[in-house]
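The complex appears here without one of its protein chains, the remainder shown in place.
Coming up: subunit A.
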Amino acid sequence: MTPTRLDKVATKVIEVFVACVVLILLFLLSTILIQGVPHLSWHFLTSPSQSFAAGGGIVDQLFNSLYLLVLTLLISLPLAIGSAVYLNEYASDNWLTGLLRTAIEVLSSLPSVVVGLFGYLLFVIHFHFGFSILSGAIALTFFNLPLLTRSIEGALAAISDTQREAGLALGLSAWRTIRGVILPAALPGIVTGVILSAGRVFGEAAALIYTAGQSAPVVNYTNWNPLSSDSFLNPMRPAETLAVHIWKVNTEGVTPDAVSISAGASAVLIIVILLFNFLARLIGRHLYRKMTGNSNK
C-alpha cells in the first residue's frame, strides 16, 4: 500500500471511530429521553414517591437534590475560592505548595464511594449527625472541592499579570487587588466552573447513599422553620436525592413500576444537567461580554 493510500485509509478509520462516539452519545441521549419523557407528567413531578405501589412521583427527591446542591455550593464555594486564590496568587513555588497540589490531586482522584464512606464514618457515626442533608452536603463538598478549586484556579491564572501589576502600581495591597480587580475579572470563568460542577454534584449518588441516606421522609413544604423536624428546610433529616432514588428503585426497590420511575427520573436528571451546561455557556459568555465590553467571543 502506498503511503498516500495508507493515509487515506487511516483517516477513514479515524473518522469511523469518531462517528461511533457521536452515535453512542446520540443513542444514550435518545434512549434516556425516549424512555423517560413519556413518563413525565405534572403528577410525576409533584407527588411523593411510593415504596410498594405504582404511580409514585419524585417531588421530595427533586427538592432534596436541589437543596443539597445549594448547601454544597454554600460550603464549597468559599473554600474553593480561598484555596484557588492561595494557590494562584500567594503560594510560592516550594515543596509545601507541591504537597498541597498533590493533596488536591489525590482528593480529586479518590473514588466517590470512598469519599462517601469517609463521610459516613466521620459525620454519620462519629459526630452523630445521622443520615442527614448536612452529612450529605459535607460529603459532596469533599467530592466537589478539588474540581472546583482547579477550575477557579484556571480562571484566575487566565487573568493577565498586567492587571496585578496595575493594582500594585496604584499602591493597593495584593489582597485588595485580588478582591477588587482579579476576582471580578475572573468571574465569567468562575461562574462557568461553578455551574458545571453543580451538574456533577446534581448527578452524584455514590457519595450520598451512606451520608444523606436512602429515605425521603414526608416533609411539610409550608413549614419554613429549619429547626422544626418536619420542615423541608431542616438540614438534619435524611434526604434521598433523585440520583440515589434511581439507584435504589433499580437495586433493592420493590416498587412495581421501578423501570418507568427510573426512566422518568433519569430524563429529569439529564434535562436538568443539560440545562446547567447550557446555562454555563450562556451566563459565562454574557458575563464576559459585560465585564470586558468585548462583543466577539
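List of remarks:
Just so it is clear, a residue touches a chain if its C-beta (ideal position, glycine included) is under 8 Å from a C-beta of that chain, and two chains touch if they have at least 3 such contacts; residues count from 1.
Throughout what follows, contacts and distances are computed from a predicted model.
Going by its UniProt record, the hidden chain of the complex is named "Phosphate transport system permease protein" among "Phosphate transport system permease protein", "ABC transporter ATP-binding protein", "glycine dehydrogenase (aminomethyl-transferring)" or "ANTAR domain-containing protein".
The residue from A:V70, A:I125, A:A166 or A:M291 that touches the chain not shown here is A:I125. The chain not shown here is touched by just one of A:N64, A:T149 or A:N234, and that residue is A:T149.
Touching the omitted chain from subunit A are residues 3-4, 6-7, 10-11, 13-15, 17-18, 20-22, 24-25, 28-29, 31-32, 35, 78-83, 85-87, 89-90, 99-100, 102-107, 109-115, 117-118, 120-122, 125, 142, 145-146, 149, 171-176, 178-179, 199-200, 202-206, 209-210, 243-244, 246-247, 250-251, 259, 262-263, 266, 269-270, 273-274, 276-277.
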